[in-house]
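All protein chains but one are shown at their positions in the complex.
On to chain A.
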Amino acid sequence: MIGKWRRQMRNWLTNKMGLPADILMDLPRITMIGQIHIYIENHRGLLSFSDKEIRLLLKQGQLLVKGETFVIKTILPEEILLEGKISQVLYLDE
């Protein structure tokens, strides 16, 4: 109940005060450079990884990136920089 109210509050704050949504609402910030790089902040851990796809845990749901010849350039507790040829970025709800 309180959690829901807090989420609504944050949503309202983001809309009314123009604060960045990724900080207030713990959403992932995804930066892509063409097909070759994808930089994801605010992830919650690695679920599965192969050279064809990577699955990341988010605060809500999961993120699935598909492509070819994936290499994780850097991985930090909340950031990941992926290199390869990216073809799809998908959000999966639970």
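The criterion applied here is as follows: a contact is a pair of C-beta atoms (placed from the backbone, for glycine too) under 8 Å apart; a residue touches a chain by one contact, two chains touch by 3 or more; residues count from 1.
The working rule: contacts and distances are computed from a predicted model.
**Q** According to UniProt, what is the chain that's been left out of this complex called? Choose from "Phosphoenolpyruvate-protein phosphotransferase", "Stage IV sporulation protein", "MaoC-like dehydratase" or "Putative ABC transport system ATP-binding protein".
**A** "Stage IV sporulation protein"
**Q** Across the whole complex, list the residues on chain A that are touched by the chain not included here.
**A** Residue positions of chain A that touch the missing chain: 45-51, 70-77, 79, 81.
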